[in-house]
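Heads up, one of the protein chains got dropped from this complex, but the rest are sitting where they should.
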Amino acid sequence: MATPSTGRTATAWRRDLHAHPEVGFTEFRTASRVAGRLADLGWDIRTGTAALDPGARLGVPDDEALDRAFTAAAGDTDRAGDDRFLPPMRGGRTAVVATLDIGRPGRHVALRADMDALPIVESTAAGHVPHEQGFRSTREGEMHACGHDGHVGMAIELAERLSADPPDGRVTILLQPAEEGGRGAAAMVPAGVVDDVDVLLAAHLGIGLESRTVAAAVDGLLANTKLRAIFHGRAAHAAMAPHEGRSALLAAAAATLAVHTMPPFPGHETRVAVGALHGGTVSNIVPDRATMLLETRADEGEVNEEIEARVRAALEGAAATYGGTVEIERTGAVTTATGDPEIATAVAAAARATGLDVVTPTAELGVASDDATAFMRRVQSRGGRATYLAVGSDLAGPHHTPGFDLDESVLGPGVDLLERAVRDLMA
Amino acid sequence: MATPSTGRTATAWRRDLHAHPEVGFTEFRTASRVAGRLADLGWDIRTGTAALDPGARLGVPDDEALDRAFTAAAGDTDRAGDDRFLPPMRGGRTAVVATLDIGRPGRHVALRADMDALPIVESTAAGHVPHEQGFRSTREGEMHACGHDGHVGMAIELAERLSADPPDGRVTILLQPAEEGGRGAAAMVPAGVVDDVDVLLAAHLGIGLESRTVAAAVDGLLANTKLRAIFHGRAAHAAMAPHEGRSALLAAAAATLAVHTMPPFPGHETRVAVGALHGGTVSNIVPDRATMLLETRADEGEVNEEIEARVRAALEGAAATYGGTVEIERTGAVTTATGDPEIATAVAAAARATGLDVVTPTAELGVASDDATAFMRRVQSRGGRATYLAVGSDLAGPHHTPGFDLDESVLGPGVDLLERAVRDLMA
Amino acid sequence: MATPSTGRTATAWRRDLHAHPEVGFTEFRTASRVAGRLADLGWDIRTGTAALDPGARLGVPDDEALDRAFTAAAGDTDRAGDDRFLPPMRGGRTAVVATLDIGRPGRHVALRADMDALPIVESTAAGHVPHEQGFRSTREGEMHACGHDGHVGMAIELAERLSADPPDGRVTILLQPAEEGGRGAAAMVPAGVVDDVDVLLAAHLGIGLESRTVAAAVDGLLANTKLRAIFHGRAAHAAMAPHEGRSALLAAAAATLAVHTMPPFPGHETRVAVGALHGGTVSNIVPDRATMLLETRADEGEVNEEIEARVRAALEGAAATYGGTVEIERTGAVTTATGDPEIATAVAAAARATGLDVVTPTAELGVASDDATAFMRRVQSRGGRATYLAVGSDLAGPHHTPGFDLDESVLGPGVDLLERAVRDLMA
Partner (left out) sequence: MATPSTGRTATAWRRDLHAHPEVGFTEFRTASRVAGRLADLGWDIRTGTAALDPGARLGVPDDEALDRAFTAAAGDTDRAGDDRFLPPMRGGRTAVVATLDIGRPGRHVALRADMDALPIVESTAAGHVPHEQGFRSTREGEMHACGHDGHVGMAIELAERLSADPPDGRVTILLQPAEEGGRGAAAMVPAGVVDDVDVLLAAHLGIGLESRTVAAAVDGLLANTKLRAIFHGRAAHAAMAPHEGRSALLAAAAATLAVHTMPPFPGHETRVAVGALHGGTVSNIVPDRATMLLETRADEGEVNEEIEARVRAALEGAAATYGGTVEIERTGAVTTATGDPEIATAVAAAARATGLDVVTPTAELGVASDDATAFMRRVQSRGGRATYLAVGSDLAGPHHTPGFDLDESVLGPGVDLLERAVRDLMA
């Protein structure tokens, strides 16, 4: 490593992406522009079905939403993507796998960077930096409120630095769609993109750590299953023929209560949550349809599976109780993973060499979920090793809220840390 | 009719029975004593399986309770029955069919009188006449709180008067067990006891009418199904292994709410009620069993059947929702019936001749249930006719409450009315 | 009456309005055009606050929606209203009261016609006449699916015929906004618009009657209260801090079950219905807000009031149970009313004279609600008389469904009937 990063490239990309957020599987502008830049730097690019198995995706937006987003990324305005890479991405195939390989033998180190935004209306409050400095979201209702814009920004600057002085072996950047909801990584794994990776690093900004700190091993991420349940009943006029109706809302209400009564599993962290319920239009029609979004989590995959099974039985039982039916779709699934201590040790060393404080993750960190675990498990199952690290950043507001904002001063040191770790692990 | 009844016999019997109440299918003392008295008067007696099909009974007490009650009726104390008639009644075969037939051709008129008491602790309040005058229940926890003691008393005095001057044709008194819960009449019908009845009268004291009034036709009695639902779950220590438990109480709670959400059926009177729920013993064991008593009613049999079917589905759905099962037993079933206007007209005429006011039943009367409807429907289906009449009585407290008491002064006029109606209908 | 109506004017207006539906309190085009036409015919026009007390309205759309609709009615296209009458209607003051008074003393007869459409996407199915004949709704998501377009059409043609040969006395046409939801009439009553009316007629097309039949008195319309309940909880990350959240959806679910357990009131038709529930956005945020639309009905105002009070207590109790609060807003309120037999008799005579069959309303008719009852009660309370009549029309689909359509051949006879009834009642 020559000179410390100023983080300028990372910050510029981060701001551009922040202004143009794209939710899961619609990252057409982001993914194609990133692919274009990395191709220009000499990296080998795989995208479309070469980077992702479309049939393995969960929670894919409907065709109309995909088409609308794809169309919006065409053209040559600021809102457009890179048309060299857009075509294979059509229909939500927005993964990018970029590899730098100058032909010298060595280890294969991969870094995961996630690209998707959230369906949140960004703040316009005084003091909200993106708003005040002109890079607030230009897509109302979508927002980078988790820091993925920073992840991509750091990855681009890292790539520039690695290209300038390529290490022996191979480096791959896994640019993943749809991390939110736990949907993208699991679809990339079957495309074989990490099958020959020796070391995998997955990094996340923020999550409770202060600026200039690093947690080299965030273990105990919760397994997480996201479900969409659509209750079907029978419509009827609520005054003239209430006995002919079967209220999908009554079923959904009973189901909401039921799944929240899931008992604790001693010694485990578990969660069940109904996050959204939408049904009916007017007061005088018995509603024949209600849509519920819910999720389960546990610190052990088998426990999460048992909870999911019990939740499904409860949803079905509640529907039957009220004379209806329910369709249940898995829209996301994240497993647990545990990192390898030797990789964490290397990352910690790199962090210290970069001048960052190494800290132990708090319990709160441990109850988040990230589908990078799908990459971690695959790498480990084929003999490789992995760690999930957190790069601290003071936040203007919590993750997933309208006032979220990163401390951009951590991007430069973050790039340095990643570069050092990658080079060390390849040595 | 010679002279008006003083009601002395009716009152004496009523007080004796009031002091010795017996709940449904345990009317050993009552039924055997009544059979003995009517036999002594020269009436032909059928009892045991000649009067009732044991397999057609619903809600039969368990063997131990039946044995205990039967044993209590043996011996020769005040508490004992008439041992000439006890043996065939063993096991809850406590119906008595008594017929007066002096061999002259004529019509066959039948009167229903029900014999069973309720599981209620009788009042000991100041002013409660049975308590103050020494004929309060001697069987703690059982009580004649609906007036059946008066029904039997009037039937005995009526029998005496008819025996003294027998009409042409036949008169039958149907002494029915287990009217409460709707269990006894339906078991007597298949024994053929009303198959050749030309006219059936079913009379009830009280039910909202003032003393010295009569409603000659109480139509629109509700169909009524009584259910016992036993929820089964899985026990577990609530602190050490809550995840291994399946709470029968959670299932029963969800079911309680669910069945009460039954929508109205426009144009119909309908009811669903969970009257009792019992489950669990201590706070730290997940309860594996809960017993629910519930009922459905409707003013039309088909509607009641639909409601019962939906209730059963709801109970099963709720059990499944919470990982358990439910057993559902019908413990009572009463249908609707509509009387015949010509019989009501005859009864009304008899009432006026007796000096009683004939009134139109109130809406409240119409939502009661009485399994005399099983007799009515059978008689009508074979070409006979029927009416359900109410004999007014000022009450000291509502039916089915600890302070219930009849106005005994109505018993004499009641006997007169019945005698006059029977004789008129046989003429 | 000279010659029978061909219904041409009524049909032409009906089709124009059908193509330009406007939901409650946004009837800017409809109301202003109707006011313009009636003014041109010489009727005296009151609108804006002269016809309606803005503060007495319930369920008013928000300012933005009102402004958008008002703006859409400006200009001079097909979509525009009559700018002579638009200004006072701004902000949803869309009632019109038109009176024909040629100065000769006589009775004051009023006819109610309602103008609002429903928030329904109209059918594009083959065979749907408005679609095939080119007068399907041009405002996607709004539709005349209840026949109000026909009511206004008949009123216009009636006005033309009355203007051509004015009767002695006064005739008023009450063009009411927001009948759906029971919101408009109650706001017109305090403006005094029916205070000196001697006879009020409220007519509705369809509601279960065949073409060429008339029910001259539809009594027993149900009282109806519409509520919007907004449950407030506390948001939290469902995995990281579930204990800090208070789920508005759990509260709303418990409330949904609770209000549906309202017991029957013997002898009454009653209804409680939760028609819509919307809360939350994603599965991993504890939802802090849920909006419920619900309604109560009863065939007696006092019973409906008791039910509303119990519903409100249940909503508040459920909110408290789950650590939240609830705001409850009445968005509609309709009372019961009973017509006057002499007016019904006059209408029936007019119907027969018009060649229509007079029928008795079915039970189903009796459980609908219409806020014309507010006018009826006011008229009756000041010594006048009223009836609610139904003009039969074969329907292509039920009221309030996308495939609803009138039989336009009934419009001409309907105008004749109304003209005859008005003239007879004024004579």
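The letters A, B and C name the chains in turn, as written, and every chain counts its residues from 1.
One rule holds in what follows: a contact is a pair of C-beta atoms (placed from the backbone, for glycine too) under 8 Å apart; a residue touches a chain by one contact, two chains touch by 3 or more.
Bear in mind that the values here come from a model prediction, so they are computed numbers and not experimental data.
J.: Among B:Thr3, B:Thr77 or B:Ser283, exactly one should touch the missing chain; which is it?
T.: The single option touching the absent chain is B:Ser283.
J.: Touching the left-out chain: which of C:Pro4, C:Gly42, C:Pro266 or C:Gly355?
T.: C:Pro266
J.: Just to verify: which one of A:Gly75, A:Pro266 or A:Gly355 makes contact with the chain not shown?
T.: Going through A:Gly75, A:Pro266 or A:Gly355 one by one, A:Pro266 is the residue touching the chain not shown.
J.: Of C:Ala314, C:Ile328 or C:Val379, which one is in contact with the hidden chain?
T.: Per the contact definition at the top, the residue touching the missing chain is C:Ala314.
J.: For the chain that got dropped from the picture, name the residues of subunit C it touches.
T.: Per the touch rule, subunit C residues meeting the hidden chain are 240-243, 245, 250, 254-255, 257-258, 261, 263-266, 310, 313-314, 316-323.
J.: For subunit A, enumerate the residues touching the unshown chain of the complex.
T.: So the residues of subunit A touching the unseen chain are 257-258, 260-261, 263-264, 266-267, 269-271, 363-364, 367.
J.: Tell me where the left-out chain touches subunit B, residue by residue.
T.: 119, 222, 224, 226-227, 237-242, 247, 249-250, 252-254, 256-257, 260, 271, 273-287, 290, 293-295, 297, 364, 367-369, 398-400
Keep this in mind: only the chains that are shown with their structure count from here on.
J.: Using only alpha carbons, which chain's centroid is the nearest to the whole structure's centroid?
T.: That would be C.
J.: Using CA atom averages as chain centres, what separation in Å is found between subunit A and subunit B?
T.: Centre separation, subunit A to subunit B: 68 Å.
J.: Can you check how far apart subunit B and subunit C are, centre to centre, with Cα atoms defining each centre and the answer in Å?
T.: That pair's centroid distance is 51 Å.
J.: Taking each residue of subunit B in turn, which ones touch at least two of the other chains?
T.: Residues 257-258, 261, 263-264, 266.
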